[in-house]
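Notes follow once the structure below has been shown.
A single protein chain has been omitted from the complex, and every remaining protein chain is retained in its original position.
Lettered A, B and C in written order, each chain numbered from 1.
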Amino acid sequence: MYKIAKENLSALFRLIAESQELYLPVRTAEQVNFGVWREDAEVDLDTLKSVKSPKDAFFPQSENLYTCIKEGKKIQIEPEALKEQKFVVFGMKACDVQGVQVLDKVFLADPVDTFYAARRDHGTIVAMACHEPEESCFCKVFGIDCAEPAADVATWMVEGNLYWKSLTEKGEALTKDVESLLESADDADEKKVEDEKAAIRSIVEKLPYSNLSLEGWNGDALSEKFDSPLWEELYKPCLACGTCTFVCPTCQCYDIKDYNTGHGVKRYRCWDSCMYSDFTMMAHGNNRTSQMQRYRQRFMHKLVYFPANNDGMYSCVGCGRCVEKCPASLNIVKVIKAFQKQGGDK
Amino acid sequence: MQEVINRAKELLADGTVARVLGWKAGDLPYNPEPAYFESVESLEDFVYNGFCGANLSKYMIEASKLEGKTMVCLKPCDTYSFNQLIKEHRVDRDKAYIVGVGCKGKLDIEKIRKQGVKGIESIKGAEITDEADNLTIQTLYGEKTCSYADAMLERCHVCKGKEHKIYDEIIGESKDTKDADRFTEVARIEAMSPEEKFAFFQKELSKCIRCNACRNVCPACSCRKCVFDSNKFDSAQKANVDSFEEKMFHIIRAFHVAGRCTDCGECSRVCPQGIPLHLFNRKFIKDINEFYGDFQAGEDTEARGPLTDFTFDDVEPGIVGERG
Amino acid sequence: MSIEAKEEFRPKIVAFCCNWCSYAGADLAGSSRLGYPADVKIIRVPCSCRVNPMFILRAFEKGADGVIMCGCHPGDCHYSTGNYYARRRMTLLFSMLDYIGVENGRTRVEWVSAAEGVKFSTTMNEFVEKIRSLGKNVRLEDLRCRK
Partner (left out) sequence: MQRIGVFVCHCGSNIAATVDVKKVAEMTLLEPGVVHAEDYQYMCSEAGQEKIIAAIKEKNLTGVVVCSCSPRMHETTFRKAAEKAGLNPYMVEIANIREHCSWIHKDMEEATEKAVILARAAIAKVNLNAPLKPGESRVTKRALIIGGGIAGIQTALDIADAGYEVDIVEKEPSIGGRMSQLDKTFPTLDCSACILTPKMVEASAHEKIHIHTYSEVEKVSGFVGDFTVDIRKKARYVDMDKCTGCGVCQEKCPSKKAASEFNRGLNTRSAIYTPFAQAIPNVPVIDTENCIKFKTGKCGVCSKVCQAGAIDYTQKDEIITEKYGAIVVATGFDTIKLDNYDEYAYNQSKDVITSLELERIMNAAGPTKGHLERLSDGKAPKEMVFVQCVGSRCSDDRGKPYCSKICCMYTAKHAMLIRDKYPDVNVTVFYIDVRTPGKNFDEFYRRAVEQYGVNYIKGQVGKVIPQPNGKLLVQGSDLLDNKQILKEADMVVLATAIEPNPGVRKIATMLTASIDTNNFLTEAHAKLRPVESPTAGIFLSGVCQGPKDIPETVAQAGAAAVKAIGLLAKDKLMTNPCTAQSDELLCNGCSTCANVCPYGAITYEERQVNDHGIRETRRLAVVNSALCQGCGACTVACPSGAMDLQGFSNRQILAEVDAICQ
């Protein structure tokens, strides 16, 4: 394990950024989101959750696929280049790292999404343990340990030092690149980190959502859950916006669109939300015609369909962003609890 | 709150209304959700406290299609939206039994968090009956206090007043929480150089994720299908491209609600990225007031909107340059 | 400014003209041989009230450097009230563009009657000059439209 004093972090970032792109939590107009490090960027490692999850380092909200260039009546097609440079995502939390695992299941399965795969190949994740978990967090429910994030490099911020532990080959390589700025950690340091982990875990135990039960939510629960009359109640306050989707670290749906540039067409993909009325719109219309169906889709996908197709893996990681951001205060926890309550009442 | 519940029970029991539209207690101290209550028993979950910021007027569009009347709880500022929706034939007055609920300013959890409060377990002082000037917040990391006023939504600092503009009955006291001028920020931006203005909005709008929360919560954005979701203008775009798109979306959205926006502040309340979206709407309101005379959308259900009206000697568009 | 530099920047300018007055005014400018730069391209609309702010923003998005709208003089609208609505709409739109930092000379409204060929030509000359002095529109264009 290594350590680096907090005040030397900007030197670390500068050094990383010399050889590769560096994404990390940056404060812009009072909000923290992952962004590219620049000398004048206001890095914010204290805010627990970025508004958007860092998934767009691997799966950008909008990315070009190819460009058609029109010359006279001839059309030339230029595919967009795949990611070829290495990059680092610094400061991801355990839940967000797990979110990338979920995306891997989707995009790295056959047929492989080459755009995503190229980014995964070139990206190194430096994760950070969650110093002070918050009441909206429920990663524990999904078996995630936010005290010990499983990434290429795991880090802890304790008493003015960042502790650094590489866990993979990529992590080793990055460590080597920045070794000049790192100090070796001694036993006392190890102890501090262990204490921090224990402190984090004890807080996690006290979080209001930590004891949420996922009983009954699995790949086999399809018809029972799908046909439940509860949905008719639950969806009602939903405004059909895409906030939950767009802040979510695991939502992976996208739309493919064309943009007329005047001298050709850019075909791009961009995040889409199953909450939107035009989601998966086809020539005949939409296969989900009501907001209830759309609302149900989101949770059925995360808690039933996804585990059904991915060996029981849920596509929710308990980051709690939707809990904090939903304009109508709806969220996946309320859905789970509502079903639980109904089960209890029976 | 109990008074509202009692009244709701009566109205449900005597068949005056078929349902009650209010708020249901959340699972955290600050997240009550808009909810329908169809039985006297279900009302035990009913809650009305400082976190019930949601403007329920818009829900009445759908509720107007249902059988029977809906008792809807509206705060003073929500009634402006309701009037505007009546004017636009989007809600049915006869389908609503409006209970004007008292309001002493609504709370913004983001403002509380900004003060370094995290790990919230409970919040005291947010009840509508509480007279406390401070919120006492129990957190996993110790007890915190925070003044009620500092935790209020931006819109409450520019409160339109404690008067309900439309109601069947009023329950509870309201307080005018205005302590700022709503155009101060707009005027501050107006005074900037074009470069500064551009930089300001570029920075704010670069955060936009096109989640449409602002639009979907907006009582003026009541279109069945938004132009940004239809192919009528080739404007259906979801991309978040850091150049023109968000500007197009926000300018057109503000334009479409110009003269109709009651300045209810819901857009800014719900923006997950904290973009001060009201600055667009208020710019139009300020201009309308200056150019065509003071106008408050939703003040009544009759007045002609400023963009569907004119006078022979209106100012010319050139005024924009002349004002400097 | 040197002649070379002037040649470098050829602004794209879209002019919306109402069919009854301004388009006819442009025709009169033409038949009177009152020249103005070729950068101006006219789109015919029935009335200035047909001009949707979306059209103007779209022009900027696609790379226009200036947009001008011409209609009948207030009071002379063929449809009697169209330009009054247009006037309010454009006043508010232009004010908003100014507010978000778009140079306000990039948009303009001018009332040009069918008899005002001279005014049409003068207006267009002035407008092109203004846009040339402002340079390329970089604040409202979509970068994807660049060649």
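Here is the rule we go by: contacts are C-beta pairs under 8 Å (C-beta built on N, C-alpha and C of every residue); 3 or more make two chains touch, one makes a residue touch a chain.
Note that this is a predicted model, so its numbers are computed, not measured.
Trainee: Which shown chains does the chain we cannot see touch?
Mentor: Counted over the whole complex, the chain not pictured touches A, B, C.
Trainee: Would you mind spotting which of C:Ile42, C:Cys70 or C:Val128 touches the chain that isn't drawn?
Mentor: The one listed residue touching the chain not shown is C:Ile42.
Trainee: Extract the touching residues of subunit A with respect to the undisplayed chain.
Mentor: Listed in rising order, the touching residues are 72-73, 260, 262-263, 285-286, 289-290.
Trainee: Provide the residue numbers of subunit B that touch the chain removed from this figure.
Mentor: So the residues of subunit B touching the missing chain come out as 65, 87-90, 222-227, 230, 232-234, 256-257, 304-305, 307-308.
Trainee: Using the document's contact rule, name the residues of subunit C that touch the chain not shown here.
Mentor: Residues 12, 14, 19-20, 23-24, 26-27, 29-31, 33-36, 38, 41-47, 49-55, 58-59, 62-64, 72-73, 75-82, 85, 89, 115, 121, 145 of subunit C touch the chain absent from view.
One rule holds for everything that comes next: only the chains that are shown with their structure count from here on.
Trainee: Can you tell me which chain is nearest the middle of the complex, judged by mean CA position?
Mentor: Closest to the centre of all protein C-alpha atoms: chain B.
Trainee: Between subunit B and subunit C, what distance separates the C-alpha centroids? Give it in angstrom.
Mentor: 37
Trainee: Between subunit A and subunit C, what is the separation of their C-alpha centroids in Å?
Mentor: So the centre of subunit A lies 46 Å away from the centre of subunit C.
Trainee: Which positions in subunit C are in touch with at least two other chains?
Mentor: Within subunit C, residues 142, 144 contact more than one other chain.
Trainee: Any chance you could list the residues of subunit B touching two or more other chains?
Mentor: Expected reply: 241.
Trainee: Going by the contact rule at the top, pick out the subunit C residues touching subunit B in the complex.
Mentor: Of all residues in subunit C, those touching subunit B are 52-54, 57-58, 60-61, 74-75, 81, 84-85, 87-105, 107-109, 139-144.
Trainee: With touch defined as at the start, can you tell me which subunit A residues reach subunit C in the complex?
Mentor: Those in contact with subunit C are residues 259, 261-263, 266.
Trainee: Please name which positions on subunit B make contact with subunit C in the complex.
Mentor: 186, 189-190, 192, 194-202, 227, 233, 235, 241, 243-245, 247-248, 251-252, 254-255, 258, 280, 283-284, 287-288, 291-292, 306-312, 314-321
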